[in-house]
Structures are given as C-alpha cells and as structure tokens.
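Starting off with a structure, shown below.
Note that one protein chain is taken out, while the other chains of the complex remain in position.
Showing chain A:
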Amino acid sequence: MKRWTKVMTGAAAIALATAGCAGSGGTDSGGDAAAGEDRTLTVWLMDGSAPETLTDALHEEFEQANDGVTVKYEIQPWNGIQDKLTTALASQNPPDVIELGNTQAPAFAAEGVLTDLSGDVDALHGDQWLDSLKASGEWDGKQFSTPFYAANREIIYRTDMFEQAGIAAPPTSREEWLDAITKLEAKFGSDPQFQSLYLPGQNWYALLSFIWDEGGDIATKDGTNFSAALTTPEAKAGLEFYKQLVDASGTTAPKDNDEQNPVQAGIFGQGKVAMMIGLPWEVATATEDAPDLKDKISGFPIPSKNAGETAPVFQGGSNLAIPVNSANADLAKDYLKLLLSEKYQTMLAEAGMVPGASTDLSPLEADPVSKAMAEAAKNGRSVPATPAWATIEAGQNPLKDMLTAYLTGAKSLDQATADANTALDEAFSSGA
C-alpha cells in the first residue's frame, strides 16, 4: 500500500516540478552569504533516522559554535521522498543537507546534482566510514555523499523453540542452520501452522547474502558501467541454497511476494514461526500484539557456508549529501563534520543502528538482537552503485522475478538466471 501512495504523491510532485521548471533559465548558485550575517541551514533528515535526543543536542552544539546560524530541521517521510527530493533539488532554494537512501544515492550523484565531497573525506572522518555506504556515495571516482547509518539483516529466532528442539547454540554454518531446521520440523512439524523458517519467495536481500557467500555477485563493475553476473555458477549456487531453505523448511510464505507483503513480523508474532530473516526492529513489530514473546526472541548472523564465518550481508541505510544548489555549502560541511563525529555516531549506535562513521560497534552489544546485527555488519555489502538501481527498486526487480520463477518451477535455474541477467543488463543500460 505504501508504495503506491508514494507513487501517487510522486506523480503529482513530478508534474509540478516539470511544469515549474520548464520556463526557468540557468542555475543561480546564490553565493554564500557574508559571515556574521544571520543564516539558516536547512536540514532534511528522514523519519526514524536520528533520535530526537541526538538532533536536539547536535543542533544546540552547532548553533552555539556558529554565530548567527539557525538550523531549520525538517523530518521527511520516506514515502515519495525520491520525487520530493527531485522537486526540492530543482528549486532555487534547496535544503542544505539531505539524507538519501543508500540505493538511491548513485542516481542523484550521477546526475550531478550533489556537491563533490572528494576533498573533504578526511575532514569528515573518512577513516571511520562504513565500506558499503562509502561505496554507495561514490560515482565516477568521486565521493558525492557520506555514510550516515546502516542496518543489515540477521536471523531472528525463538530461543524457547530452539531449546525444546534440542538445539544447543545458534547455528554458525549453513550445515548447522539446515540441521536446526530439521530438528525444529521434527519437534513441531505436526502442527500444520508451524514454520521452522518463514521465508517468502522474494526476499532478495537474503539471496544477495547467499550469492556473496558463494563468492559471486549480481553485477561486475567497470568504471561507471555495470554488467549483470547472475549466470555465474556462484550466483546459481546462491539461488539453489535459497531453494534448499524453502524446501527444507516447507515455509508456507508466498513464493511470489516479499517480506513486506504480508508483513513477516506480524506472522512471526503469531507465535508459530521459529525463525525469520529480518532487521532488528522487526522484533518490535512482532511483539506488538504478543508482549510475552519479548524474552523469547534473539538473533544470530546469517551463517556462511564456511563454518564459523558469517555470510556477507546487504546493508541498507542512508547517506548524507549537500545539494549542488545549496547556498550554504561551507556551513553544511561543518554540520556534516559534527554529525559524523564520534559523539553523535555513538548516539546512533546506542539507538540500535550501525553507525556510518564509527567503527566502534560496542554500544550495539547490549541487546542480543542488535549484537547479531553488529557481528554481521563487518561483512556488509551494498548493491551496485549505479543510478539504475533506484529504478530497479522502484519498479520491477528482476531478482524478485527470478526467485519466483525458479521457486515455483515456472522456469529452470538456467532459464531464470539468464532472463534476470538480461533484464538487469537492460536496466543498467537504460537507467544511467
């Protein structure tokens, strides 16, 4: 439902943006106001990104350090943000600091609408940056956005069920994971509603983990060009493991939908599911109607095929950028410097996120579910940093179609991967 409300508002915004812009002449970079004059720094962060305690402290410190500067802080909803940003960036008076979804960032960078930050990486604590988000912010060898925060998926499980099924410790290899599924099925399988692992057919984030774990990737990079790599033996092996999980667990989750439809945390909360692949905060959704489950939920990283290692994980998150039309670029850089400093990054970690500019993940270790995320975070990866990716996510994701076609048996492994490979290549070539 969210997606197409987004689309509706987006379409309206685009109509307005295109109509409003058709007549406008060249850009007006504005020029920085003289120092000492009263200035306003407009900051757009996303809903649910930075906790209020963080932004309150940050803005107080920033305003005190910069005389005559007021921070105009606006929280934006994720719904329709891509189109709202398009409209805002096209205006004469854009926000000075914006937050971008890490998979959307390359699209904006490639269009040349963001300030080049290559020269400021060190000043912005570049040595502490999270690799996956750093990569998302790069385009054509330049850095256009900085990491902000990230999160990655893990396996969220029911400790009580594991105990009853005689599983002593969380699995640390694929083999142990499959073994746990077998044990859980043996113990609880008589209940037709029981699912040892809830895994919908289109959880492509999980698929990415498996493909990377095999040593493959979905695309290879050559400068700013990407070509799909789904027909490699590694990618196929990742897909096969996905099917192995679906078959072993006998999950009744829809094969033609993702973890959001229906919301998997809601199903987990009904108490008949032992494991799901999800984000730490999905636990809160799951226990909303079942508070008694709270003490029975923990997490472990997605295990690798190499025993003892964790599988690489897709890191979703946000980048921070300065629009090229911003009149206060210097001030915006100072703001980023402060936000990316240790103090505020630690606060982000305490709020349960993987900080984008701090390698210290210890604040996450207090909670077992967050701890599992932090463990896997060292091995975080991102999708190809190409403008096409924003389009793929907004629309028809070939990886999802591939999964559904293969899992339902509509296509063979070779056919499904070949078709998805073609579709991905097409998207890469038309999106740039």
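Definition applied: a contact is a pair of C-beta atoms (placed from the backbone, for glycine too) under 8 Å apart; a residue touches a chain by one contact, two chains touch by 3 or more; residues count from 1.
One rule holds for everything that comes next: contacts and distances are computed from a predicted model.
K.L.:
For the chain that's not shown, choose its UniProt protein name out of "Cytochrome c maturation protein CcmE", "Membrane protein", "Sugar ABC transporter permease" or "Universal stress protein".
P.N.:
Of "Cytochrome c maturation protein CcmE", "Membrane protein", "Sugar ABC transporter permease" or "Universal stress protein", the absent chain's UniProt record names it "Sugar ABC transporter permease".
K.L.:
Determine which one of A:Leu197, A:Ala286, A:Val324 or A:Leu424 touches the chain that has been left out.
P.N.:
Answering carefully, the residue with contact to the hidden chain is A:Val324.
K.L.:
Among A:Asp56, A:Glu111, A:Glu288 or A:Asp414, which one touches the chain that has been omitted from the display?
P.N.:
Answer from the full complex: A:Glu111 touches the omitted chain.
K.L.:
Determine which one of A:Thr310, A:Ser358, A:Thr404 or A:Asn421 touches the chain that has been left out.
P.N.:
Hidden-chain contact among the options goes to A:Thr404.
K.L.:
Counting contacts across the full complex, list the positions on chain A that touch the omitted chain.
P.N.:
So the residues of chain A touching the missing chain come out as 1, 3-5, 7-8, 10-11, 14-15, 17-19, 21-22, 24-27, 83, 86, 89-90, 107-108, 111-113, 252-257, 261-262, 324-325, 388, 390-391, 394-396, 400-401, 404-405, 408, 410, 419, 430-431.
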